[in-house]
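Okay, here's the structure, questions in a sec.
Removed from the display is one protein chain of the complex; every other protein chain stays in position.
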Amino acid sequence: MPDTVQFPMRFGSSSGQPVTRRDGIAKVTGTATFAADNAPANLLHAVYVSAAIARGTVTSMDVEAAKAHPGVVEVYTPDNVPPLPGDASSKPFMFAFRFEPLQDNSVRYANQPIALVLAETLEAATEGARLLAPKYAAETPRIGLDGNAPFEIEGGGFGLPGTTVHGDVEAGHAAAEASVDLTYETPEQYHNAMEMHAVVAEWDGDHVVLDVPSQALVMSCAAYGYYLGIPAENVTIRCPYLGGGFGSKAALNGPTVLAIHAARLIGRPVKLMLKRDQMFGPVFHRGATRQRVRIGVDGDARMTVLDHESLAVTSSFDDFIESAANASQGIYSAGALRSAHKGVRADVGTPGPMRAPGEASGSAALESAMDEMAEKAGIDPLEFRLRNYAETEPGSGKPYSSKALRECYAQGAERFGWSRRPLAPRQMTDENGMLVGWGMGTALFAAPMFAAKARAVIRPDGTGLVETAAADMGQGAWTVLAQIAADSLGLPLDMVEFRSGASTLPDAGVAGGSGHTATAGGALHAAGQDVVARLAEMATADPDSPLHGAGNATIVARDGRFWVEGDDSRSDGFADILARNGGAEIEGTGGANRPQEAGAAHAMYAHGAVFAEVKVDPDLFQTRVTRLVGAFAAGRIINPKLAESQLMGGMIWGLSFALHEEAKYDMRTGRVVNGDLAGYHVPVNADVKGLEVITVHEDDPYVNPLGIKGVGEIGITGTVGAIANAIWHATGTRIRRFPVRIEDLLAGSR
Amino acid sequence: MYSFEFARPGSIDEAVKALKAEEAQALGGGQTLIPTLKQRLAAPSVLVSLSGIAEMQGVCVSDDNALCVGGATPHAVVAKEAAKSFPALAGMASRIGDPAVRNRGTVGGSLANNDPSACYPAAALGTGATIKTNAREIAADDYFQGMFATALDEGEIITEVRFPIPEKANYQKFVQPASRFALVGVFVAKYASGVRVAVTGASEDGVFRWTEAEEALSKDFSAKAVEGLKVSADGMISDLHGPAAYRAHLVGVLTGRAVNAAA
Partner (left out) sequence: MSLSISLTVNGDRCDVDLDDPRVTLLDLLRERMALPGTKKGCDRGQCGACTVLVNGRRINSCLTLAVTLNGAEVTTIEGLAAGEDLHPVQTAFIEHDGFQCGYCTPGQIMSAVGLIAEGQAGDDAERIREGMSGNLCRCSAYHGITEAVQDAARRMASADERKSA
């Protein structure tokens, strides 16, 4: 791999420091620019009309009324929209999802775009869209896990998880002395980033500049280019900040492409921001699942089999099956392992990756089932997990690149006070008579790494400039990547300028899979090392340098100077070296990717243990999570402050999964009935207290040269099960349908 | 939003005149009306803002010991001003929606809208309040006429609400976690003449008085007195936030808790 530079692990002065966010001032003063904050001259506002049915056709729209409204400039319907140059129903590249470019009058899901209105003001565009008052010929929609016949998944690939079997599953079932056979359901969930999907598109000939939130800036240029029929290099994406992504801004979506198309047709810049209710349809979601988990144990509570099946909903016209059953791979040692998936097609928008795709839903079921198995075996749930601790990856037998899960269990349990937990449920109450329960779960998430490139420069004044097209959706790329770069350059953080968030910079890959820091950070580190090596060579070859003849191998970069290792009398400043050698800046480049040998030889995951305390009102069955302790081992932590925020955010998503989130469908119309932030519950501040995160030290020489795993998604896994298990421990009621509802607890108590 | 004319009267008289226009609509704090307009569920020709009418603002205690609240007084003002004179009502006002809503939303707007999940209807019915309009005075028992329905005539505006101050009272609500609307709210008020219990959020007919509980509590003002009482789940609201049986269960539990907490 020629563009990959191997480099030794190093621990500089910036990495590991809990520095505050470099974009902090911009974000607290309102000067951080999100896509829809842009307003080029001559701008038109776009609003699209959402289908009010889930299946059928649009029979008419009152285009004249809309066009007659003052300020309305154009109304696009299938009658007048020229086809997109690229086929929206093809899937020509990775992460391509099918969408509706207003080419026919069919409706495939509620909230599908069926017309687009352009107007001089937002108010006129909004009213114009309303005036279209579409009429429909509706067909009965197919909704939910039982809305259609399940189908087998053939092949596999992105969005199509197959079946994975290790060992003799039947023999594992037969050998079990005790077993559980449990079915869990998880609902449809919608990302609902605070920033709705939005775009400002400005064309200049066959070039277009897009202000659009994107988790993959360079990759998206090629994708937009394909649909718009222009080369990737004609597309420029500016995205310094995303107002949250959670997976929904990793792939292109129909409404955004449509708005860009409209801007070209009308010959003026166009701004589109989805309305909150339009976030429930065309911009992905987490598909519902029904999972069957069967666990068998021998007389010593060691697992003879872990058999996990999942049925998940996808759309009628595209494939994204939540890979929930795969959560049972890689986590516990069992005699035999099986993960199997089936799909069911419904008249909904296509699901997509949503924070911890597959793992979140799968972990919810698996960790709940583990608790039930422990109960049946009569042992402590933590002891049950330790007894089935995987020393090597189950199935493959590969060693883990690193795995400090045992330490996570120990430190989390210690902090939580787990040893005082009574085995039986309904044993604890607090001073107000609330039922108290404690539960736990194991957290696990893969540690992937993708390909990326970066550029690094040392300027004549000795300061550094580094560049890569990373995406900061809140995880802290602006800060953490600069910390990595500063160390690679041997410069203090405040002497490093970091350019990011624009597609004109080197490709940083996708901010997804919890792999962005490892990926973009790896590339920045390699680029920094490259320019430092070049500058060092310049110095050691320079007869006027104190370092002349010292040789690259013996000198180190620190605080903007090179030093001969072990000899503090010999050093030379970056600026001085450049000044003596022509005065020009010096440039280096670098790339990163997973070292292939290490990837083939090791299983790579971040691990954790989550402990939850809930208090349940014995009369109302209102549940409050009062303590949540998570201990995570995720390789090297670049910025503990920001990593803690990510892990806490993930744990609160777990809380949300366990107690709040659920899209409810009207089975007759196929519409989401709670498609707004008053009906679709996510945690508010008052729902969150007693949160603690422990990061467990872990050195990983294999995962990537920097030893980084991800922290963005693992916090959800483990947490959902921990809370559900704590609710059982408080009430004695097992709820196997998420979110846990008060009325189910009430019914369970009777 | 449909387009509309906008009027900002400075007095009740001017407001009443402005509301005589066809399809005119009064605008209080707008916390319900603006979303309704955005969804085009209402199409007023004239929007008459009541927030500039000084005589409809403010909180005071009358000679006959009633808390008088101007119709355009925001919840946050009631929460603050009534804290000493009528703590149960102030506490209710301090927990409506979220703080931003409490700074705009008004008592008149809430009662005129009569949302089945709103808090103020429980306080008004639970205290036997008098709703004063530009034209007349309406007793709370006559005012509420089912979900979103009231005794108000077209163009009639609530200028003041008088809540008789009880010996003891308390409001308990089980909040719908996202919107902070009452999934069920119970207002219990003890007067020399007897106890009143009003329930919001629960019934398909909107706010109602739970007479069995009132009778039991009038004899014995203790949580024990209502322990065995149950309301029927028939006619209770069943929606995605909670089924009818759960709401019926909440009514019983919350009433007991309100009695225990009454001060």
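Just so it is clear, A and B label the chains in written order, and each chain counts residues from 1 on its own.
To be clear about the criterion, a residue touches a chain if its C-beta (ideal position, glycine included) is under 8 Å from a C-beta of that chain, and two chains touch if they have at least 3 such contacts.
Quantities reported herein were computed from a predicted structural model and do not represent experimental measurements.
Asker: For the chain that was dropped from the view, give me its touching partners among the shown chains.
Answerer: In the entire complex, chains touched by the missing one are A, B.
Asker: Hey, which of A:81, A:678 or A:747 is the one touching the hidden chain?
Answerer: A:678
Asker: Which residue from A:30, A:549 or A:566 sits in contact with the chain not drawn here?
Answerer: A:30
Asker: In the complete assembly, which of B:76, B:188 or B:217 touches the absent chain?
Answerer: Spelled out, the listed residue whose C-beta touches the missing chain is B:76.
Asker: In the full complex, which bits of chain A touch the chain not displayed? Write them out.
Answerer: Interface with the chain not displayed, on the chain A side: 20-21, 23-34, 36-37, 39, 45, 121-124, 127, 192-196, 241-246, 273, 275-276, 472-476, 641-642, 644-646, 648-649, 652-653, 656, 676-678, 682-689, 691.
Asker: Footprint of the hidden chain on chain B, which residues?
Answerer: Listed in rising order, the touching residues are 1, 3-6, 8, 27, 30-31, 34-35, 37-38, 47, 49, 51, 76, 97-101, 103-104, 178-180.
Definition applied: only the chains that are shown with their structure count from here on.
Asker: Hey, how far is the Cα centre of chain A from the one of chain B, in Å?
Answerer: For chain A versus chain B, the centre distance works out to 43 Å.
Asker: Using the touch definition up top, name the residues of chain A that touch chain B in the complex.
Answerer: These residues of chain A touch chain B: 123, 126-127, 130, 619-620, 622, 660, 664, 673-674, 677-682, 684, 687, 742-743, 746.
Asker: How about chain B: which of its residues touch chain A in the complex?
Answerer: Residues of chain B touching chain A: 1-3, 40, 174, 177-179, 181, 240, 242-243, 245-246, 249-250, 253.
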